[in-house]
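What follows is chain A.
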Amino acid sequence: MVFILGNNFLENRLLRHCLETFYGIGTKHSTRILAKFSIYPGARVGQLPTKTINEITAELSTMTIETDLRRKMRDNIQRLRDMGSYRGRRHAMGLPVRGQRTRSQILTARKLNKIERHG
Partner candidate 1 sequence: MPPRLNIFGVSRSLAIRPRPSIASHQSRILPVVSQRGFADEKDPNLSKGPNEAGLGHVSEEAADLGRVMGETQPDLGQGTPVQDILKRDEEGRDKAPAVIKEEIDSIKADAAESTSFANLLALGQIENIATGGHGTDPVNVDTVGHKYGLPELPLPKNSNLKYRYDPIVSQVTNLLMKDGKLGVAQRNMSFILNHLRTAPPPVPNPARPLVPGSPAPNHLPLDPIGYLTVAIDSVAPLLRIRSQRGAAGGGAALQIPVPLGLRQRRRQAVQWILDAANKKKSRGSGRNQFALRFADELINVVEGKSSVWEKRQVVHKTGTSARANLSYRPGGRR
Partner candidate 2 sequence: MATNCIRCLARPSLPPSFLVNASSSLRIQSLPSTASMGKRYASKLNRPTTNGPRKNEKVKGQKTLRIKKKPPPKTGKPPQPGERKAMRKRIVLSNTNALEVPGMRELDKGLVGEWEMGIRDARRQAEEGHWVLEGALGMVAKEGAKEGEAKNGEGVIGQVVALQGQTVDSLRAVEAFKTTQGWGFFRRPGLLIREESVMLSRKLIQAEQGNLRLVIDGERGTGKSLLLLHAMATAFVRGWIVINIPEAQEVTNAMNDYAPLPNTNPTLFTQPTYTATLLSRINKANPILADMEISLTHSLPIPIQSNISLSRLCELGARDPDVAWPIFQAFWAELMAEGMPPVLLSLDGLSNIMRESMYLAPDTSKVHAHDLALIDHFVNYLSGKRRLENGGAVLAAASRSHAPTSKSMELVLKQLVELQKGEEEITEKDPFEKSYDDRVEWALGVGSEKATKAGPVEVLKLKGLSKKEARGLMEYWAKSGVLRKKVDEKEVAEKWALAGNGVVAEIERGALRMRI
């Protein structure tokens, strides 16, 4: 098991996939992090020396990910709501925010758009 930023990962997992489990890190950021530390895309977590793992953890801790990113997003929505804007209202009602039609297919908006948004 390898410990990255408070999470445990199996040793035979690809580092790329491990990084992408964090909220706020997708293909782009994982590729960038791998390139920064000169790790090839097929690298598995178990292969890396502890030093590199620590460096990666340090890199991740400087980024706005996970709770920080979530809080930031909630703050943004709360700001919209507080100023009483249309977008804030739509968020609160769980409806599409950006002018989409609502006759059908607003499942994503229903799922996600809340004041206390999770994902």
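With respect to how the candidates were assembled, all candidates are chains of the complex that A comes from, given by their letters.
Everything below uses one rule, namely that contacts are C-beta pairs under 8 Å (C-beta built on N, C-alpha and C of every residue); 3 or more make two chains touch, one makes a residue touch a chain; residues count from 1.
Because the structure is a prediction, the values reported are computed rather than measured.
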item	value
Neighbour of chain A by the touch rule, complex-wide, chosen among 1 or 2	2
Interface residues, chain A side, partner candidate 2 - complex	31-32, 34-43, 47
